[in-house]
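All protein chains of the complex are present and in place, except for one that has been dropped.
In order of appearance the chains are A, B and C, and numbering begins at 1 in each one.
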Amino acid sequence: MSPNNKPKVAFFDFTCCEGCQLTVVDSLQKYPDLLDAVEIVQFREAMTEKGEDYAVAFIEGSCSRLSDEPRLKQIRERAAVVVALGTCAHLGGVNALKYLHPLVDVQRYVYGDHAEWFETYDVRPIDAVIPVDFAIPGCPIDRDEFIACVNALLLGKKPPIPDYPVCVDCKLRENVCLFTQGKVCLGPVTRAGCKAICPTYGQSCEACRGFISNPNDSSMRNVLTEHGLDVDDVTSIYTMFTTYQVRQKMMAEEAKSK
Amino acid sequence: MIATTEKSLAQYADTENHLFMPVAARITKVLPLTALEKVFTVQLPEGLSLDHHPGQFVEVSLLGTGEAPISISSSPSRSNGNFELCVRKVGDVTQAIHRLQPGDMLGVRGPFGRGFPYEKFRGKDILFAPGGLGLAPLRSLINQVLDERALYGRVLILYGARNPSELLFKDELEAWSKRDDVELMLTVDRGDESWKGHVGVITTLFRDVSIYPRNTIAITCGPPVMYRFVLMELIGKGISEGNIYLSLERRMKCGIGKCGHCQINNVYACQSGPVFSYPEIKGLEEAL
Amino acid sequence: MTNRIDVHHVTRVEGHGNIVVDIDDGKIKECRFEVIETPRFFEAMLRGRSYLEASHITSRICGICSTGHSTASLRATEKALGVELSEQTRLLRKLTFHGEILDSHILHVYMLVAPDFLGVGSVIPLATSHREVVLRALRMKKLAGDICVVVAGRHTHPIAMTVGGFTHFPSAAELRDLREQLVASRVDVEATVDLCAKLPWPRFERDTEYVSLTKPDEYAFIDGEIITSDGYRLPVENYKEVTNEYLVPHSSAKLTRHKRDSLMVGALARFNNNYDQLHPKAKNAAQKLGIKPKVTNPYLNTAAQVVEIVHCVEDAINIIDQLLASGIKPEKPEPVNLEMCGSDGCNGVGAVEVPRGILIHDYWIGQDGRLTSANCIIPTNQNVANLEADMRALVPLIMDKPIDAMRLDLEMLVRAYDPCISCSVHVLKVEKKPSP
Partner (left out) sequence: MTPAKKTDDFKEVAVSLAIINKQDVPTFVRNLLRFYRVGGPVETNGHYAFNTIRDPAELRLDYPTTILPPKKFLLPPKETLFEFDSAHEFKIKPPRLEPRTIIFGVHTCDLHAIQLLDHVFEAGHPDPNYNSRRRQTLIVSVECLSPCDEYSFCKSMGTLSADEGYDLHLTDIGDAYAIDIGTDAGQNLLEHASVRSETPTDMQRLNAVLSEKWPRFPYRLDFDVSDLPSLLSMSMQSPLWNELGERCLACASCTNVCPTCFCFDVRDEVELNLTHGQRSRVWDSCQLDEFATVTGGHNFRKSRALRQRHRFMRKGKYILDAHHHLGCVGCGRCARACLVNITPVGVFNELYRQKEVGGQP
């Protein structure tokens, strides 16, 4: 805590679109008190000042190269609390989609013959590099949930990230289920907290917030197939944001079967 | 707002539409027991009394943090206008309670649930078998019984904890062990250098006790895994099922039989329990 | 005198960039702007994904212009698959696009540029010293965001936009409410113009080739042709003639050039090329700000953004009026016909003007509805070479200043370009492959 008793917080970004930091800036529209509740000492997207003394570090973005690791470790050493902000930091997010193709192939495809100029390695969520105290999920994060998490930090509580599926919120919003409109949806296995915003706006939930801790995957897959998806489609929808997790799981299963 | 003549907290809540609104009570004393547990002595505002039964619980809250059901650990016989809560720090509310100091306020609702029908125990031998934090609710009854000691037969306490440092109320254990009208046996799952006593899970204590089953009431409370094993021992000793009482833990939100979390099949633990006689729950699939 | 200016991780820009200027004995040895954002390989990630997912994936290229990426992506797909859009879809797309332009420009003007003129490091101290200004910025930004929320669900990573139309429609009540707020915001818009009219823009002129989209009937944001201030005009499908992407080792972004060594895209280019089509109120604002085409001072890119703020607010009001007049219909998205693709797959190029300039998505889609190749050209890349040229021209003029002042001038120049670096490291595929 700083002398004025406000916790010092810092924001850092790695490989991402910076939409989550932008959402933090936008949260000020509804919660101007945020600036009175915490002291922001570093936020590259919005400020020049750089303080290196902080208690809470919000990290946005995935780790996508070896040279990012020391910086992450340094943040971990300095901060009492490290929060993964948004899907890229939390799960790897869309950045991990490139796993679907072998890495070298991807590099060549984009950089042609100069691939070796640009360092990259298997994209990973932040907690694959340093211990993370908790994650605020979402691509992008939900501003109300972000504030609720800051609030919990101030109170010394666990952040109020739900462990129930998106369908709960979707029903409370009285949406017509997408499955009855001839579409598909990952709501039943995805962690809620986004107010079921995608189904509410007529699009399938793509699991940007990751899965609940105890999803019924096989039943979900059956439902998707019954609604006309083939195996490729199911893989496709399951991997939009969670390629890293799906791949980890596959590798673990492979290792187990050996 | 609060009447000057003494009124029970429960009456107050009912008449003032205060069912969900906690009454602010003051902490007068904080006594650390172990690394995880502390005992808080709490005083209700003037004019209100708790009027509880041993085995009942209160909903304790900190505004902004939340609410948690906590057993009343002191006995009605020692109320003195105060009551005691033994709180283990495990999550949001309990951690926040642990940060409180004497003089701080704490929200209280209750007392809730059905306690022990201890009037019925009079003239009987009583065997207490608490495990771990299970001593907190049983202590209320133990001290009640000890304060009217003459009304009961033998008092046996078989108490088990995971290791010596997790034994609760060590001072009282010490005092009980010195009384010749209390038979206290302690055990720990894992001992340490200084531990000279019994080592093993609580059920291993039963081998060494002889009781007169027809006149014995047995009472147990502890972690979920414990009940089945203790019950086997008790029934093995010949204690009739109707003389066995258990205090059960469940998730709870309201304390008044509405929120649904504490349901054991068709029974609300917060209303019909947390204290049950064994026959009452024997037919309930979800009880143990 | 030896001076080296190394600004690592330029702040108050979207994404990561370094400025490196090395001056030895009054001579410039080095002068570069390095894009150091981690490469992201979006084009490669798109391969094999369904055409329906493309806009959801590419919106994640950039949180600031995600509506722009979505729109460019949808246009590429729609052109490839021959999808015709309804008038309502066009209007709704334009409306939410305006929301994003406003959001981004307001962020840039108030939170990223204004602190420089007010001598502070960020908008945070302004919250105390210039509370009214900050509140106004937040108010305007909220309205911009609300436009996107009403039309597409959210600004960053819009939801309701899909190939051929929308999956959700605003109600008339929501639109009326937006309109009211837009009308009320004219006061804030005017205050913004007045504030910027007073700012002491640094003096610096360097002519370059200004490149933008253009349309016969409106100030172009979505679709149109490519036009340059040097008199070239070409269909967007020929974008490569203009962009000529090339790689340099110090930057993970790809650079572009046309006929000259560099070119400039963005608000200033649009202003220079399409001035006539601005809303009359926007032209008035330009007059107040003291700019008219052709503006060759890159610092004035920010002033051109202010002009566009006026234009977008007024045009948004017009669009809402049109939508309300015809009534919102819950149209099903236009169907696609994958058969059309043939065995070679089909190709479409979507071009839009995002806040920072022309954005192009170029897709090949196979008969199975999956992308076989993709190419994205991002505006910041197009500007990097121009920015470096500006820096080389500027440094001799400011060489005598103390190093801190020099650094500030250079940082301000970078910020004037409003570079969106996270976008720019998308990276391009060198050649187009028809599907096998």
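By our rule, a residue touches a chain if its C-beta (ideal position, glycine included) is under 8 Å from a C-beta of that chain, and two chains touch if they have at least 3 such contacts.
Just so it is clear, the model here is predicted, and its values are computed rather than measured.
Residue in contact with the omitted chain (choice from B:9, B:44, B:62 or B:156): B:62.
Although one chain is not displayed, its contacts with chain A can still be listed: residues 31, 33-34, 36-37, 147-148, 150-151, 154-155, 160, 163-165, 167-168, 171-172, 174-177, 179, 187-189, 212-216, 218-220, 222-223.
Contact residues of chain B toward the unshown chain are 14, 17-22, 24, 61-67, 90-91, 94, 105, 107, 223-224, 249-251, 253-254, 256-261, 263-266, 271, 285-286.
Just so it is clear, only the chains that are shown with their structure count from here on.
A simple rule picks the central chain: find each chain's mean C-alpha point, then take the one closest to the mean of all protein C-alpha atoms, which gives A. Chain C has its Cα centroid 66 Å from the Cα centroid of chain B. Chain A and chain B have Cα centroids lying 43 Å from one another.
Once the centre of each chain is set as its mean CA position, chain A and chain C turn out to be 25 Å apart.
Within the complex formed with chain A, the chain B residues making contact are 64-66, 91-92, 95-96, 99. By the touch criterion given at the top, residues 13-23, 25-26, 28-30, 32, 35, 40, 43-50, 64-65, 68, 93-95, 97-98, 100-101, 105-107, 109-112, 114, 117-118, 120, 139-140, 197-198, 200-203, 206, 233, 236, 240 of chain A touch chain C in their complex. Of all residues in chain A, those touching chain B in their complex are 155-158.
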